[in-house]
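A single protein chain has been omitted from the complex, and every remaining protein chain is retained in its original position.
Residue numbering begins at 1 within each chain, and the chains themselves are lettered A and B in the order written.
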Amino acid sequence: MAELIGSILVLAGAVFHLSAGLGMLRMPDAYTRMQAGTKASTLGNTLVVGGIAFFHPDWTLKLLLVIYFVLMTNPISSHALARAAHRIQVPMTPQTTVDALRDAREQSRGDA
Amino acid sequence: MISTVVLATGLTLILIGIWGMLTHRNILRIVIAFSLIGTGTHILMVAIGYVANGTAPIIDHGLSTAEAPMRAVDPIPSALVVTAIVIGLAVTAIMLAFAIRLYEAKKTLAIDAFTESKW
Partner (left out) sequence: MIRRAGIVLAVALFGLVFARLTVHHVERQSLPPLGKRYVELVPQALGAPNVITGILLTYRAFDTLGEVAVLFMVAAGVGLVLGRREGRNENPLTDAPQPPRQASEIVRTGAQILVPLIAIFAAYIITNGHLSAGGGFQGGAVVASSAILLLLADPRRRFDQQFLSSTESAAGVLFVLVGVAGLIFASGFLDNRVLPLGQFGTFFSAGAIPLLSVLLGAKVGCELSVIIDRFRA
């Protein structure tokens, strides 16, 4: 029974990883690709590691630490990457309507 | 069965890396393809050392000293791969340093712009 739940979680995690890969191939520009890759693969990681915890219940604490570490590092690294890309003005797809970071930077430069 | 799957994965990565290195014109993508070939080679080496139904060559509560020669996986390819990974990082660092210098010289990352050493 526990193995069934664990297997379902691992399968769901694999599906999210697949969607992360698909998103990185199909998205129009660099920023949307970064978003697809990070969000889906972080969730996929969490689900796979959580599924393993059902297979080996005595590893639960170590696996929770692994999940915490992944949740701390993946979003921060993608944030730094996206900010750097915006700084060197990587082009956005023409369907973009709002660029909040550019507006915030111009406002702060106007105030300074 | 397991080692055949891992072997196929490593060889597929090497194939993708070779294709990428030959096709792309951007220097950074060529560096990424080179790193892919390196990773594929590491996976290939570890797969060669697999013994059927074997486990890691570390003596702990899962593998006692007496039964280690029967059930352990070959330790020598793993030892070679450990240093190969760090050396791969260092070689990638040198390639990226050269890419930075080339970009500062010509302001472009396309490898077609660097034709001085061709005849």
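Here, contacts are C-beta pairs under 8 Å (C-beta built on N, C-alpha and C of every residue); 3 or more make two chains touch, one makes a residue touch a chain.
Predicted, not measured: the structure shown is a model, and the values here were computed from it.
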{"item": "Among A:L11, A:L64 or A:A80, the residue in touch with the chain that has been omitted", "value": "A:A80"}
{"item": "Touch residues of chain B, complete complex, unshown partner", "value": "1-4, 7-8, 11-12, 14-15, 18-19, 22-23, 49-52, 56-60, 65, 68-70, 72, 74-76, 78-79, 82-83, 85-87, 89-91, 93-94, 96-98, 100-101"}
{"item": "Footprint left on chain A by the chain that the document does not show", "value": "69, 72-73, 76, 79-80, 83, 88-89"}
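The rule is short, and it goes like this: only the chains that are shown with their structure count from here on.
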{"item": "Mean-CA-position distance for chain B and chain A (Å)", "value": "25"}
